[in-house]
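Got a structure for you, questions after.
As you look at this complex, bear in mind that one protein chain is not there, while each of the others sits in place.
We call the chains A, B, C and D, going by the order they appear; numbering starts again at 1 in every chain.
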Amino acid sequence: MEWIQQLVNGISLGSIYALIALGYTMVYGIIKLINFAHGEVFMIGAFVGFYAIRGLGLGLFPALLLAMLVCASLGVIIERIAYKRLRHATRIAALTTAIGVSLFIQYVTIYFRGAQPEGYPDVFPSANFKIFGVSISSQSIFILVVSILLMIMLQFIVHRTKIGKAMRAVSHDAEAAQLMGINVDNTISATFAIGSALAGAAGVIFGVYYGKIEPLMGIMPGLKAFIAAVLGGIGIIPGAMVGGLLLGVVETFVSAAGYSMWRDAVAFIILILILLFKPTGLFGKNMREKV
Amino acid sequence: MLKVDELDVFYGNIQALKGVSLDVRQGEVITLIGANGAGKSTLLKALSGLLKPQRGVIDYLGQSIVGKPAQTIVRDGISHVPEGRRVFANMTVQENLELGAYLRKDKAGIREDMRQVYERFPRLLERRGQLSGTLSGGEQQMLAMGRALMARPKLLLLDEPSMGLAPLLVQTIFQIIEEINRDGTTILLVEQNAHMALSVASRAYVIETGRIALSGTAAELQASEQVKQAYLGGQ
Amino acid sequence: GCGGGSDTSGGTEQTSGDAIKIGVNLELSGGVASYGSSLADGLELAKEQINADGGIDGKQVEFVKVDNKSDAAEATNGAIKLTGQDKVDAIIGAATSGHTIAQVQVATDKQTVIISPSATAPNVTTDDDGNVKDFVFRTSYIDPFQGTVAANFALETLGVKTAAIYADRASDYAKGLAASFKEDFEAAGGQIVAEEFYLEKDTDFRGTLTRIKSANPEFVFIPGYYGEVGLIVKQAREAGIDVPLMGADGWDSPTLIELAGVEALNNTFITNHYSSEDPDETIQEFVTAFKTKYKDKAPDAFNALGYDTLYLLKDAIERAGSVDSDKLKDALAQTKDLNLVTGIITIDEQHNPIKSATVLEYVDGKHTFKTKVNP
Amino acid sequence: MTTAPLLRVSGAGIQFGGLKAVSDVHMEVNEGELIGLIGPNGAGKTTCFNLLTGVYMPTEGEISLEGQRLNGLAPFKITRKGISRTFQNIRLFKELSVLDNVKVAYHSLARHSMFSSIFRLPSHFKEEREMEQKAIEFLSVFDLDGLKDETAKNLPYGQQRRLEIARALAAEPKLLLLDEPAAGMNPQETMELMDLIAFIREKFDLTIILIEHDMQLVMGICERIYVLDHGQLIAEGDPNFVRNHPKVIEAYLGEEVDTDDA
């Protein structure tokens, strides 16, 4: 029974990772940019939600919407100011700028409100119910459902809609995409807007679920989301979902076995093993470069 | 239809086009021949908006299109098949074709054109679900042509469409060029294969190191000793 | 400035300057920035009060602040700058044991007194062989003491027989507490049924908590800092762990209540340096002054320790009659019955303060004063 | 058949997912031959080259050079055994100078250790000097010595192609594979290329296989031609035979071919 409980614990943790990883992998897949600032957008989302609930007295869903909106704009602004100029630069230059942006957001936040953590208001009281002795909180079911829905939605957007096709075209060859009549700037902005809105939503949900937010909260989940995205195969949306869940379950099981100190190490070992056997991630097509 | 006057284009400090002037009339096939690095692709890119000319005039259907972004020029009816195929490797053949019709809203028309493209290139129909990145060079070239046709352009800019194609396909491609032209599309064709190009074109320009060196009807140029020497393998 | 002053042995002449220069080397950014900032707030209040009252021996107190970014290397760098470039009379810092140790050798080399407000690991003031480091002092009591108090409290006041420990592995502080709790609890006949660790910045503890629950302890000791503990308490209650939980001064922060929630915190206890609800006069004066300066924020233990540290230093400088570091270190070592916010302090041979610990209980989101335990 | 062929390909093939890109290809190439490999787009010509050079591992059949099995060897080992190539899409070391591009190819022939380079032992200077000399000599053969310090990516297209061939030759292969060397060249330039190929073949004692769609070139210089279609050989023989082979006409050449002046 304990192990089933642990599996439930792991899936809840994993759905949080998945939630962040979805937006991450989308931007990643399309712009080919490891957007280190994704974790910080997630953090800003959490704080926007917090102030919306605390300061403006909004309910959970209006606050969630507001956070998504603010983060979408933030994502677009970051892209326009910091990344746009670097579209033709090396990827590593863009990555370094992203790191700079990430530090900048962290420390500006600290500058304005200090580094201390904040307790999240209890707007979505969790009811625990038991099934065969395993206790499951309504919140974790909520998160799992939300992340699955978002995954389906994203997958649909990217693969079935016109804007999604435009995104993929831009991702491969922006100049050729322009020749199709695609507005590259707008398409990239849309990508950032959607990805960042997802990060914002994840921030609020994280806040509600764990009850604690702070200016540096984006670093670890951002890193884990990166791992989940790579584990699933860069740019592959269901891959991010599975990667996130797998990571959550593995981490929980390691803790459950009494090796909580080795939790991240084991997670990384599994990641590396998987990559050694599937060098492009779980769902990545093993497509060799055609010469 | 298209009038280019005194066009200068730079890459950084390097001047790739030096005062190029030419004109294209409705319904023509114009070909542009010239050695490697002469500036042919540069000219096409300037026309389709991928490059911004530093100086000069480009009038298209009586309107200046200098400085317009590429995506709006497509809307005006100029389609550009770039050098080196440039298909969307991570998407299927079908999706590439759909993207060709990105700006169009007429579903029925799109479907009809799609059918026509598949008819012209049966190989593409065979491979419609395959990721275009794994297509062979020739297959990719067909796809690039088909994709541009999906926009139903008024003016089609073709940059070395026969490059890397099997002889049979070169013939096919040139047949298609003639067909497209017969159906009312004006074509500006850049080619290395000067024989073939001159045989389908009505008029031609020869470009050398960024300048128009010669121009005239296709027949005139085919007869010119200078052209024979430099571009036809001077037999 | 550079040039002449090659004399690094204490700077006897510097007392004739018009200000007392104190280096403050704290974690103002980085992982444990909140402790550093809390200490800094307390220090600022004390400085303001002292300067308003005419300073120390008529000299104004001046701070030279260095942010060590919660990084040991930066802490060392900071200490080098403070002693070398700024030539401070004493250093206050850092908040944690590790970052303090990173400064100690520099301070010792330069014969500069260093006082940590809140480092609690025993080896801050003594080396591995038990020798006392001459120039190093602290304002807080050391870890084993709190662990002992907690063990006794669990066994005697709560009357439990079995306990689990869930400690922060990343801090010496929590490890020290866990070790002394375990030793004293077992020595008195109690049984430890589970011993688990977490790492700072973790947010999900459900895996380990589920494991602890299946060990069925009557009591869980959770030494660590409020940031994580808040979540642990909340998740522990969700996981169905309803037994008493206990921690130490690291819990003390209003944020803990927000994080854990009022309800989850019922039936939890902490040992602490002081309680802002303690009716003691010194304490209440401090609380009032602090709230006036910082927009009604109730001071936490780090605020109080920061505040006390400057007063501890002031007392020693006044007794030494100068900031000569030799005299100052002797005066500090002889501190006796000094009445401060966090207790009446006497410095022992190991340069650790002997003072009382307070046990508090959370009742409906408020500290209530449970008992005061003397060493 | 008295002497063993230089290259023997027996029943080689490869499958990508469900697609048999190449299957059951048999080839025998003797020393000194100049072989053409033609076929419609997507027939599997480049894939054949990839099999020969170890970029792809054959899923069936066997490939051997001078009787030594090549299956499963890493590309660099195959190069060292004596097969070297150019690519359909030019793959130069873009940021390196023209000279360095060639020197890289010489590297596998050098003997001095990394240790001797780090500590600048005499062997380092000796080898590096030799390498430099050889490379410069070599570039002059290709008329590229004047451009030796130019960064490769700044060369015009035609010279990039030439440099790529030069680089492939610098690895001192027995067998040289050229993948569409004339692509993107005008007829005049193609003529020059034909001369160049003939010249290097003489000078370096080479065996060459080339893929090309320019029939004037293929029919003009190849002694023997293999024709691929849908991954399978459909014809093999001298230019005249191939040119008139009905299957080849149907699949590849089309009805009328105006290369009668070859």
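Following the convention adopted for this analysis, contacts are C-beta pairs under 8 Å (C-beta built on N, C-alpha and C of every residue); 3 or more make two chains touch, one makes a residue touch a chain.
Criterion: contacts and distances are computed from a predicted model.
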item	value
The complex's invisible chain, by UniProt name, from "Phosphoribosylformylglycinamidine synthase subunit PurQ", "Cytochrome c oxidase subunit 1", "Dihydroorotate dehydrogenase, electron transfer subunit protein" or "ABC transporter"	"ABC transporter"
Residue of C:G42, C:G98 or C:P223 in touch with the missing chain, whole complex considered	C:G98
Touching the absent chain when the full complex is considered, from D:K103, D:R161, D:R224 or D:R243	D:K103
Positions on chain C where the hidden chain makes contact	2-3, 6, 28-29, 31, 65-67, 71-74, 76-78, 80-81, 83-85, 97-98, 101-106, 109, 121, 128, 169-172, 175, 199
Residues of chain A in contact with the chain not shown	34, 82, 85-86, 88-90, 92-97, 99-101, 103-104, 106-108, 110-111, 223, 226-227, 230, 234, 261-262, 264-265, 268-269, 271-272, 275-276, 279-281, 289, 291
Chain D residues that touch the omitted chain in the full complex	53, 55, 74-76, 79-80, 84-85, 87, 91-96, 100, 103-110, 112, 114, 117-120, 124-125, 127-128, 131, 149, 151, 153, 167-168, 171
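The definition used in the following text is that only the chains that are shown with their structure count from here on.
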item	value
Label of the chain whose CA centroid is most distant from the centroid of chain A	D
CA centroid of chain B to CA centroid of chain C, Å	75
Between chain B and chain A, distance of the C-alpha-averaged centres to the nearest whole Å	42
Rounded Å distance between chain A and chain C, as computed from the means of their C-alpha atoms	37
Shared-contact residues (touching 2 or more other chains) in chain B	134
Two or more partner chains touched - positions in chain D	46, 88
For the chain B and chain A complex, residues of the former touching the latter	48-50, 69-71, 74-75, 79-80, 82, 86-91, 95, 98-100, 102-103, 131, 133-134, 147-148, 151
Interfacial residue positions of chain B with respect to chain D in the complex	33, 35-37, 123, 134-139, 141-142, 160, 163-171, 192-195, 229-235
In the complex with chain C, residue positions of chain A that touch it	2, 5-6, 9-10, 12-13, 16, 107, 110, 114-120, 122, 126, 128, 135, 137, 210-212, 214, 216-217, 220, 251-256, 258, 260-261
